[in-house]
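In this view, the complex is presented without one of its protein chains, the others remaining in place.
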Amino acid sequence: MFGYVIRRLLAAIPIALGVSIVCFSLVYLAPGDPIQTLLPPDADAETVDRLKRLYGLDRPLPVQYLEWLYRVSTGDFGKSIASGRPVAGEIYRSLGNTVLLAGLSVLVAFSIAFIMGTIAGRQSGTWIDRLVTGVAVLGVSIPNYWLGIVLVIIFSVELMALPSSGMASDKFDPTSWEHLQYLVLPVFTLSMIPVGIIARTTRSAVSEVMNQEFIVTLRANGLPEWRVLKHAIKNALPPVLAVMGLQFGTLMGGSILVETVFAWPGSGYLLSKAILTRDVPVLQGTILVLSMIFVLTNLTVDLFQSTLDPRIRRG
Amino acid sequence: MTPLVEVENLSVNFVTRESDVRAVNGVSFTMMPGEVMCMLGESGSGKSVTMRALMRLLPPKRSVITGSIRIAGQDVLAMNDATLRRMRGNSVSMIFQEPMTAFDPVVSVGDQIAEVVALHRGVSHRAGRQRALDLFDLVRIPSAQRRLDAYPHELSGGLRQRAMIALALSCEPKLLLADEPTTALDATVQIQVLILLRRLQQEMGMSVIFVTHDLGVAAEIADRVAVMYAGRVVETGPVRDLLRNPQHPYTAGLLASTVHDQPRDQDLKTIPGAPPDMRRLPPGCSFAPRCPLAGADCDAGMPPPVSPAPGRIVRCLRVSAPQVEFA
Amino acid sequence: MSTAVSDAARPGAPTGATELALPKQRGYWGNVGYRLRYDPVTLCFGGLLLLIILAAIFSPWLAPFDPYQESIIRRLKPPGFQGRYWLGTDELGRDMLSRLLYGGRITLTMGIVPVFIATLIGGGLGVVAGFAGGVVNMIIMRVTDVFYAFPSVLLAVAISGAMGGGAGNGMIALTLVFIPPLCRVAETATSQVRNLDFVDAARATGAPLRLVLWHHVLGNVLGPVLIYASSLVSVGIILASGLSFLGLGVKPPEPDWGLMLNALRQAIYVSPLVCAMPGIAILLTSISMNMVSDGLRSAMDVRS
Partner (left out) sequence: MAMTSFAVEEHDERDRGGPQQPLLTVTDLKKHFAIRGGILGRVTAQVRAVDGVSFVVRKGETLGIVGESGCGKSTVARLLMRLIVPDAGEQIFDGEAVGERGGISVAEMRRQVQMVFQDSASSLNPRMPVQNSIAFGPIAFGTPRAEAIGMARELLVKVGLNPALFGGRYPHELSGGQKQRINIARALALKPRMIILDEAVSALDKSVEAQVLNLLQALKRDLNLTYIFISHDLGVVRWISDRVLVMYLGEVVEIGPADELYNAPKHPYTSALLASRPALDPDNRREEAPVSGDPPNPINPPSGCRFHTRCPHVEAVCSAKAPMLGHGDHGAHLAACHMQDPTSGHSQAVRH
């Protein structure tokens, strides 16, 4: 077991390095001299030269990458072009809000979708299975940025029941309805895709387990249906939890559209503002942090899965 | 003595949108307590389906069971869910062909046995595990204490099947249904498991229905043999008589075509053709298309059962004919 | 002929007759088609999808107005306006129906082209990795893993954002996003097929590798890859519209569905129904694509 954990950790290192290379090269994807993307357009030639030396842009690429990697690992992501403030601080301020939004959405999605999927998987082929499958397809087919707008039209414009955008204050207080009501529409909107995906995964995992031979053994030993289902769920859970973890990571990075719709001050909103102002240091830093979180989530999911399924540990 | 199992005219149809498969068509037999009966037949002959029908383990929506099943005087087909559950794993239990897939892969074997014991005996999980330990000793699993905590994939094939037997015997059943329990095992392990099962059957005095396709296995363990073909029992009789003097042309053919020290320079005797498509059974005797003795009268209807000797029942129009000589 | 073993026991026995009475031989794709014909849900959504695609292709002939024609006096009119603007007008007074029809062309292209290119590249890489195994497999799959380590939306936004947006860059970004998952699916399918005995049997004939690949591996890998690719088209359309929605995809005044949605957001208080329309178009397209993909998947499942 310990060996497995260490091996998974070691396997994550090259991936994390690869991710950092992709993020590093983002600056070079931009048309023109990379220095231009780091500076306001009206900077004079002298400033450009000075900054080039300062950022080491006159040196060979691998050296630049290693220096950048060193800076980044010490928490120095450079300064935002738009605000002039350190990127690290901007990311830090917004990240918490995104974790809150994504985490809540995945939890909501998981609770709904797991029940839906289990019922559908247990009775595959019935009308209830078709209904759940239909809802799941709807969940993954719906453009969530559009759903957000529709919800705003209904609940904010027509019914005037919920706020349409933003957050009550910078400091989130989970006990206050004043604060919570800002979360309702974004969380609902953001959970649509994971509901679809988790429900589908649960459905196929449960129905696959229910078709296995050992379910017959359990029934042949007189276990009541709810206990048979308990065994089935225990078997179906590892893949479903893996997908759930994956969805959390995806939402961390994928909430950009929904955060934009609801002007939710998270990292996605930060990213979308950075795109509009072509603020490359913020873009690069945010993407690096979000994808590293994604890598870490996957790793955690992997390790957690191995504690649930004794067969994985051997591999 | 009253029979333990009485099955009468049992039929099972699997209904799908596209087809109607008649897996079992009118099987009847009775069994005395303490008897070992082998259901012998090839794949698709309906022997496993019959087993599962006895415990009502077939998917209720896709299968239609007709006829009557009585075990220990109780009508199985009329049982409500609670009564059925009390019977399963308690007075009637089952062993499967592939112990790897028959155990829950993510729960240790000890816990799986303990769960069943706790359920039927109404004892604590701890007491259930103690019982599991005793059972492991009974089925001769070495280092039993350590093996209780093993997951199914950590055991060898032979040990897994022993653990499966321990699970099936955990509540001292009156009837054990064994569905090809030695087919997936190696030769040197198969004989160990057969001897173990025979010993346990004698010690516990339970009845066993043992499904197999292997004549040798039947010869090792059975008191009585029922030969199945295309969803019907075509011949039953005491194991000695049946193996020495098969009456039904199918049984005779099966015996003749089983490779067992025949001379090497001669062709093996064979049954021509292949078993019928269960969606389109022949109108009369289902063996008629492959039978060397068949005539037009065989296509008229299923031959009625006749008894050429005490304890033997054969469904063939030609049984009064002299000894069947196989091509 | 001494070796032939007769399959029928006696002449004229029913055995021969039952063999002749077997269902007509349709072949694999024939069977898939046969099953699809009896799947009304898939057929319905397939019809809808066909309608959407045809409408997009023939938009110049179907659209009642010029999609770029602005008018200050008829801005944000409700559906049915003057009996001529059936779906109303947008924030610049352009006819919604015409814009939606033309928009279909752009949005569908943005969604389908990247999937198509990614299927060729990613699928090809996956088949090579799956069949070659060893070091080649390791190199291809480890690089794939790196791109897999980004959430798809984020990777699309990152690449097109860094490249400065635009329809072309958007499509490049989406292609890059789709290559890794397609590569994985193709690799898994190939290594599964590769381990089946019939591939070994084909190799055991001593036939050249390319013939074994072509006749025995590709045909069996194509199915799962195509099914997966078809399910990605819907993701592609949503992502492409999303990019345009963020201002990273198609530039105004092109009538892309995502871009229209973004532009109309300002008008939700005035004309909510019109605002919802581009989203409905995206939803209908992606849901039909998903349903058709699901239908294909179950029709192509040999086991059932």
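Letters A, B and C mark the chains in the order given here, with residues in each chain numbered from 1 onward.
In this text, a contact is a pair of C-beta atoms (placed from the backbone, for glycine too) under 8 Å apart; a residue touches a chain by one contact, two chains touch by 3 or more.
In this text, all values refer to a predicted model and were calculated from it rather than measured experimentally.
Only one of C:R35, C:R75, C:R203 or C:R297 touches the absent chain when the whole complex is considered: C:R203.
From the options B:L200, B:V239, B:C285 or B:L317, the residue with contact to the chain not on display is B:V239.
Residues of subunit B in touch with the missing chain: 42-43, 156-159, 186-192, 194-195, 198, 213-217, 219-220, 222, 239-240, 243, 253-254, 257-262, 264, 267-272, 274-275.
By the touch definition given at the top, subunit C reaches the unshown chain through residues 1-7, 19-20, 22, 25, 27-28, 196-198, 200-208, 211, 215-216, 219-220, 302.
Here, only the chains that are shown with their structure count from here on.
Ranking every chain by how far its Cα centroid lies from the centroid of subunit B, the top place goes to A. The pair of chains sharing the greatest count of C-beta contacts is A-C.
Note: centroid distance subunit A to subunit C, computed from Cα atoms, is 24 Å.
Separation between the centroids of subunit A and subunit B, computed from CA atoms only, is 53 Å.
Multi-chain contact residues of subunit B, defined as those touching 2 or more other chains: none present. Counting partner chains per residue, subunit A has no residue touching two or more of them.
By the touch rule above, subunit A contacts subunit B in their complex via residues 212-214, 216-224, 227, 231, 234-235, 308-311, 314.
The residues of subunit B lying in touch with subunit A in their complex are 52, 55, 57, 84-90, 93-94, 96, 98, 101-107, 115-116, 119-120, 151, 153-154, 167.
Those residues of subunit A lying in contact with subunit C across their complex are 14-16, 18-19, 21-23, 26-27, 29-31, 133, 137-138, 140-143, 145-147, 149-150, 152-153, 157-158, 249-254, 256-257, 260-261, 271-272, 274-276, 278, 280, 283-284, 287, 290-291, 294-295, 298.
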